[in-house]
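I have placed the structure first, in the form of structure tokens, so that the comments after it can refer back to it.
Only one protein chain is missing; all other protein chains are in place.
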Amino acid sequence: MKQLIKANLIPVGIIILFGILTPVFESALDAYVQTIFIYCLINVVLSVSLNLVNGFTGQFSIGHAGFMAVGAYASAYVTMTYPSYLGGVMGAGGAEGILLQIQFFINVLLGGFVAAFAGWAVGLPSLKLKGDYLAIVTLGFGEIIRVILLNTEAVGGARGMYGIPKIANFFWVSSWAFICILVVWRLVRSTHGRGFLSVREDEIAAESVGINTTQFKTKAFVISSFFAGIAGGLFAHYLAYLNPSSFTFMKSFDVVVMVVLGGMGSITGSVISAVIITVLPEALRPLQELTQIDFRMVIYSLALVVLMLTRPQGLMGTKEISDYLKFFKKRGSSNV
Amino acid sequence: MEEFVQHFINGISLGSIYALIAIGYTMVYGILQLINFAHSDVYMIGAFTGYYFGNYISRLGWVTLPSWSAFFFTLACAMLVCGFLGFMIERFAYRPLRKAPKLNILITAIGISLFLEYTGQIVFGADPKVFPNLLNDVELFSSESGNVRISSFDIVILTVSVSLVVILNFIIFKTKLGKAMRATSFNDTWAALMGIPVDRIISYTFVIGSALAAAGGILVGIKYPKIEPLMGVMIGLKAFVAAVLGGIGNLTGAVIGALIMGLAEQFVVGYGSSTYRDALAFGILIVILLFKPAGLLGKFGVEKV
Partner (left out) sequence: MSEKCLLDVQDITMKFGGLCAVNKFKLQLKKGELVGLIGPNGAGKTTVFNMLTGVYRPTSGDILFQNESLLGLKPFDINSLGLARTFQNIRLFKSLSVLDNVLVASHRKTAYGLMDSILVTDTRCELEDKARADAIELLKIFNMENLIDEQAGSLSYGKQRCLEIVRALATKPQILFLDEPAAGMNSTEKVTLMKIIDSIRDKFDLTILLIEHDMKLVMGICERIVVLDHGVIISQGAPQDIQNDPKVIEAYLGASVLEAHS
């Protein structure tokens, strides 16, 4: 118990702090900045979770948007179909408001689990493939998920889903982003994480010391899909409508760019680059309005190529912020 | 029955276009073990070169549209431009990464692909363009009921594709260049030790593959005359699937795979639902990779321990 409390006191405190800061956030910042902030955090969840597969486990997946879509649609569907199974009321304060929040939490979590299941179903057969074959199969599965959604009338088909209650706020999004970072951070520093890393380093050697590489790859893939689903649920309940066209492989590429730019195998890098990639287009908006041309994707793609040619390890390589703060860290304590 | 024959004809026609693009994938994969994601966009550039060039020469009054000379002129020009583009891509994006991890090259390929697509959207405009009418479509054969039709386009597409594949086969199996290519794809280190200029051979491979993709772009342009900067994405994926289906790295396999892809797609559209048309390619790909990853004619190496 002692370790458990010691290790989790600060994280719980941080989440409470997010709760306290929420009203401040909502009143102090204008709506535009708030929106960008929320998208930054959702993208942090996506990039950090994809990094678990692409960076730490060394498997190259480019179908993350598919799992995000699964989570988004699953949670939104439950919210729309059973609007108040716990008795919560939208916009109400007190107990009813809290019940609604709890229900929202459950729905997003559910979306995560459905996405995790999809990740398992996709990962189990395809993760025995390597490198570019795996990449193209994940791309394929991501697209198939989208085509299925496009053809499912129960979730609106090509029209999409409208009128999803907008419940995701600063508190939820930042808490989930924090939880995602914390979970991935602690996982890669555990026996499971060492398993992931060993698969990345050398599969044959990993198997020779008893690591079931397929099992570890699947584990990483499932956890990664879970958080993609969470990000999807948050996205759905923030944007308030869903459309299959939000989850094309372009979205997957976006996330891949974040992971690669940040450095495959660096959580800090994923966070930084998720913020850069979200803010950059907004910062470039004046240029875009001036020229009437959308340079965003051209710059992305060019940046990706230049990055690979000049600094393939990304911004951070496999380093974390803690490596730079080692001075303050007590040597030898591996317990976060 | 007649319906079946018609789908069959359309399938072969479509499949032969896939074959031209699939060959580029398979050649590059054979020599570099790289999925050249940018290949599908080279095909797109081929179609757009045809669009601009075709319009330009007719405006200059060099040739009249539609005519055979216009068609062959445009075809040759698109192949040249794309051959050069393929050379540039290899030279400046892939060659510096020859010794880098596979993943970096793959990411670069994705980057180049996105770059061509979005630059295309800015330069050519995102809205579809109508491909110039290079050739007249003549109905060569029509059954009594009118259900089976063979148009001259089908014949042109098939003839051009078959000729190009025959020429390619000649290059690869009968010339010194081809021998060098085969040696390089077998083992580039040993090939280099035998005095083969590996870098130059790889350049040739890209030039040839890209030129074939451009031919595919022109043929698609005359048959389905709406072209746009993202046109390469789906057809590129399908051609890639065709290459994997046939056994990647294997030329004959790519052609067979492409014909199967073309036929399968026409039959799905003809007898099933067209909404699942694009999912079909991925479905085939996934089934192949999971059950016979080496494809129909390929073989998989054992990793040395």
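We call the chains A and B, going by the order they appear; numbering starts again at 1 in every chain.
Just so we're on the same page, a contact is a pair of C-beta atoms (placed from the backbone, for glycine too) under 8 Å apart; a residue touches a chain by one contact, two chains touch by 3 or more.
All values reported here derive from a predicted model rather than from experimental measurement.
**Student:** If I consider the whole complex, including the chain that's not displayed, which of A:Gln103, A:Ser198, A:Thr278 or A:Ser301 touches that chain?
**Tutor:** The missing chain is touched by A:Ser198.
**Student:** Per the definition of touch given earlier, which of A:Leu187, A:Ala236 or A:Val271 contacts the omitted chain?
**Tutor:** Per the contact definition at the top, the residue touching the missing chain is A:Leu187.
**Student:** For the chain left out of this view, which of A:Thr152, A:Ser208, A:Ser245 or A:Ser322 touches it?
**Tutor:** A:Ser208
**Student:** Even though one chain is hidden, which residues of subunit A still touch it in the full complex?
**Tutor:** Interface residues of subunit A facing the absent chain: 1-4, 7-8, 182-183, 186-187, 189-195, 197-198, 201-202, 204-213, 219, 223, 318, 334-336.
FYI, only the chains that are shown with their structure count from here on.
**Student:** Averaging over Cα atoms per chain, report the distance between subunit A and subunit B in Å.
**Tutor:** 35
**Student:** Per the contact definition, I'd like the list of subunit A residues that touch subunit B in the complex.
**Tutor:** Per the stated touch rule, the residues are 60, 62, 125-126, 129, 131-133, 135-137, 140-141, 143-144, 147-148, 150-151, 204, 253, 256, 260, 264, 293-295, 297-298, 300-302, 304-305, 308-309, 312.
**Student:** Along subunit B, where are the residues that touch subunit A in the complex?
**Tutor:** Answer in residue numbers: 34-35, 93, 96-97, 100-108, 110-115, 117-119, 121-122, 240, 244, 275-276, 278-279, 281-283, 285-286, 289-290, 293, 303, 305.
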